[in-house]
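Take a look at the structure set out below.
With one protein chain held back, the other chains of the complex are shown just where they sit.
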Amino acid sequence: MTSAEWPLWEVFVRARRGLSHLHVGSLHAPDAAMAVRNARDVYTRRGEGVSIWVVPSDQITASSPDEKDAFFDPAGDKVYRHPTFYEVPAEAKHL
Amino acid sequence: MKDQYALALGDDALVLAQRLGEWVARAPELEEDVALANIALDLLGQARTLLTHAGELEGAGRDEDALAYWRDDRDFRNVLLVELPNGDFAQTMARQLVFAAYQYELYDRLRASTDATLAAVAGKAVKEVHYHRDHATQWVLRLGDGTDESRRRMVAGLDTVWPYVDELFDDGGNPGPALVAEGVAVDPATLREPWTAYVGTVLAEAGLEPPAGAAPRGGGRRGLHTEHLGYLLAEMQHLHRTHPGATW
């Protein structure tokens, strides 16, 4: 007998053109074709999206918690990556 | 006669929405509860617009609720297929495939109706029904080519609904040649070929055969229904009729 519990899928929705797909949650589905359909019903009932991606949850590779500090702490001191690092005169608009 | 046509299409959608609503909290999986409710909501929306339009065309002051709640089963114009009990999930999916494939071809053509309201309803509904057809297709493929049990149930489901297929394409006086000639209505007989092509492809892919040999049933468009409709309406209408004239 095949295991009847359907695998878990992560759902990403593009809210509108010009934006990235964002993770909105997960659901169960037997396969990709059903997952994308279920995602439409479950996560875009109120017109929340124009495009959906589904990814099997077990296919996501995550940075391990042990490496978390090594991965993310160095970025903390690269303040120049953030636009607020740069002071510009108030009269310079649209920056 | 235009009002009778709108009524027939509206009754189809209303009665099937009522049946699909029975699945809520009973579906095989939570995701499917959500999907079936979505389809029921689409159909209910179509029914409301079509019944409202039928009432306006009739010109006797009846709104969607007057038509839904104050007609007896002999005055309902839906095809028999939609009033059949749900049966198991396979039977429900067999009906969904048959009916959504029919509705898709119908609405696709009705978008060109000379009746602006019918054209507008069809324009919106064709997208909804495209999804209903796809949903049923996915399930018929999975049940037909899933396990032995699902296949057995899928075959039985198709057997149960198949006698009610012919009625979908039988004009039987509604809409009638005049409305078709005016470009208001779609001659249902013209839908048979594309319907057969679509459903035939799905069944073939699922390794299923269209059932053969069952005597066709009909009469719904003339108000001759199965015994099931009376109970469906009794349940649907009782509260509304208990409080005549009340606002909800």
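Order of writing sets the chain letters: A and B. Residues in each chain are counted from 1.
To be clear about the criterion, a contact is a pair of C-beta atoms (placed from the backbone, for glycine too) under 8 Å apart; a residue touches a chain by one contact, two chains touch by 3 or more.
We take it that contacts and distances are computed from a predicted model.
*Asks:* Name the absent chain by its UniProt protein name; which of "Arginine ABC transporter ATP-binding protein", "Cytochrome bd-I ubiquinol oxidase subunit 2 apoprotein", "1,2-phenylacetyl-CoA epoxidase subunit A" or "NADH-quinone oxidoreductase subunit J" is it?
*Replies:* UniProt protein name of the non-displayed chain: "1,2-phenylacetyl-CoA epoxidase subunit A".
*Asks:* Check the options B:48, B:62 or B:217 and report the residue that touches the missing chain.
*Replies:* B:48
*Asks:* Touching the hidden chain in the complete assembly: which of B:54, B:84, B:101 or B:141 does that?
*Replies:* Of the listed residues, the one touching the omitted chain is B:141.
*Asks:* Can you list, in ascending order, the chain B residues touching the missing chain?
*Replies:* 14, 18, 21-22, 24-34, 37-38, 40-41, 44-45, 47-48, 51, 64-65, 68-69, 88-89, 141-143, 145-147, 149-150, 153, 235-236, 238-240, 243, 246-248
*Asks:* List the chain A residues touching the unshown chain?
*Replies:* The missing chain touches chain A at positions 1-6, 8, 25-28, 30-31, 34, 42, 45-46, 62, 64-66.
Following the convention adopted for this analysis, only the chains that are shown with their structure count from here on.
*Asks:* Please compute the C-alpha centroid of chain A, do the same for chain B, then give the distance between them in whole Å.
*Replies:* That gives a centre separation of 39 Å.
*Asks:* Where on chain A is chain B touching in the complex?
*Replies:* Against chain B, chain A makes touches at 6, 27-30, 33-34, 37-38, 40-42, 45.
*Asks:* Touching residues of chain B toward chain A in the complex: what are they?
*Replies:* 29-31, 34-35, 38, 131, 134-135, 138, 142
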